[in-house]
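Note that one protein chain is taken out, while the other chains of the complex remain in position.
So, chain A:
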Amino acid sequence: MSSILLMIVGLAAMSLGYLFYSKFIAEKIYRLDPNYKTPAHTLRDGVDYVPTNKFVLWGHHFTSVAGAAPIVGPAIAVIWGWVPAFMWVVLGTIFFAGIHDFGALWASARNRGQSVGMLSGRLIGSRGRSLFLVVIFLVLLMVNGAFAAVISNLLVSTPTSVIPVWGAIIVALVIGQLIYRYNVKLLWPSVGGVIVLYLLILLGSAYPITLPDTVLGLSAKSFWILLLFAYAAIASLLPVWVLLQPRDYINGLQLFVGLGLLYLAVLFGAPELVAPAYNTDLPADSPSIVPLLFVTIACGAISGFHGLVASGTTSKQLDKETDARFVGYFGAVGEGMLSLAAIICCTAGFATLLDWQQVYTAFGQGGVNAFVQGGGTLLANGLGLPADLGATILAVMAILFAGTTMDTGLRLQRFVIQEAGELAGMKVNTVVGTLIAVGVCMALAFGAGSEGSGGMAIWPLFGTTNQLLAGLTLAIITVLLIKQGRPAMYTLVPLVFLLAMSIYALLVQMGQFYRAENWLLLGMDVVILIAALWVTLEAIIAMRKGRDPAAEMTTDEPLP
């Protein structure tokens, strides 16, 4: 089948979802009111609460939520064939992610821009706050561990990306200085930055850097992981304007350039899908598609992380309540498009089925490397770039994303550790907090086995924690709807499905880790399972309280 057809069907389905389903939800379920005064106006302070043009707001929301995860998940999941991955991404975006992101935005905007954490504290009770801290800690731990493994795999498999990846840090440092110290207008540094980045990619293509098999007694992959955490720890301690801010910015621009290139390449190259629709010839030891598909693709189908962004920052900048539909739902569609591109790269970017099978030799193999290779071939055929150059571009894109997520994640994790320390009555300073965060993440990355597919063994666990967070947000939206006596089915069904699949997946993986005698991951699995049962229990308790006539007044009435 032609990948263009797949692309068109996917994009059309998601557009229809936006045009019709989100309209229905906006009018009948969330009942958006164009005259409602949003927190951006009622609490306007020029800092957190700033009414923002909906297109600009969408840009922020999208670039904050899009990362390496919507690429890695589908890249692993196509091992079951492209149909399951495609269906889950498209239907997930329409019926799960869209409703979830849009709902988080709505719930927060109707509650003075409070975050999911605060809302869970209010609606679930004092335990809600601790539950939220536990889930968020697990998500961040998994993100940092999994992404370190992803990046080190890529740096080893695509040695041409080494120079541009580390060079990008210098580009960001220079831009930061130009903007902050010399107050240069952004246009030229942006253009210059992107040009230098692409020159570095050319340079990297010409001079690939391969580490020797062992460095300081460590394997190349382990050494990169060590280096990455050292970098992330330093980056998370530096003032944000020095590195994080310009890096995020350059990555945002990169995202739009990269996504545009990929879609153009597919359009011009019109490659055929070589991977099987349903893979009947699965490698031995591959886990069963149900439930693992639903936790392997988290971002791209539904991701709890979006709820954090939507309720944490985006909701405070919503100019009109009716903008929530575009920003929230279409933000999810943007992420779905990224995942769709990843699916096409990993299934159409190979010459023959045999080539594809040689990459997907085991579950967790292939993955993002397949995205880089396949996408490189697509860029070569569609736009006439040299294949290794295309692969380098995509590897750099994926690594930069994973890298920014890592340093931001480490920073957030330090805050969580400090907050938990405060709850326990201890003062944890910045350096100690960072060291603890790096320590636990590194233990996970190494303990999971930094070699071969072992590093990716934690990926489904990351997906599971992300789904749990999404479940918590969906539970909050559902409770709000029930309290106001509105139909709750549209969020309740996704919620039940997600929690059931997460718990099922945790049980399946528990068996796997036990057989593999991986006690660290088995322990993590048990901890996550307890958190999952906890979320389920709290959701049931909160929903059983039923309709609350007072709630209809408090949450729907414009704030004074």
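For this structure, a couple of remarks:
Everything that follows uses one rule, which is that a residue touches a chain if its C-beta (ideal position, glycine included) is under 8 Å from a C-beta of that chain, and two chains touch if they have at least 3 such contacts; residues count from 1.
Just so it is clear, contacts and distances are computed from a predicted model.
Think of the chain that is not pictured: of "Xanthine dehydrogenase molybdopterin binding subunit", "Cation:proton antiporter", "DNA helicase" or "ABC transporter permease", UniProt labels it "DNA helicase". The residue touching the chain not shown here, chosen from A:177, A:190 or A:322, is A:190.
Of A:48, A:319, A:355 or A:548, it is A:48 that touches the chain left out of the display. Where chain A meets the omitted chain, the residues involved are 47-48, 50, 52, 56, 59-60, 64, 179, 185-187, 190, 240-241, 244-246, 248-249, 252, 313, 317.
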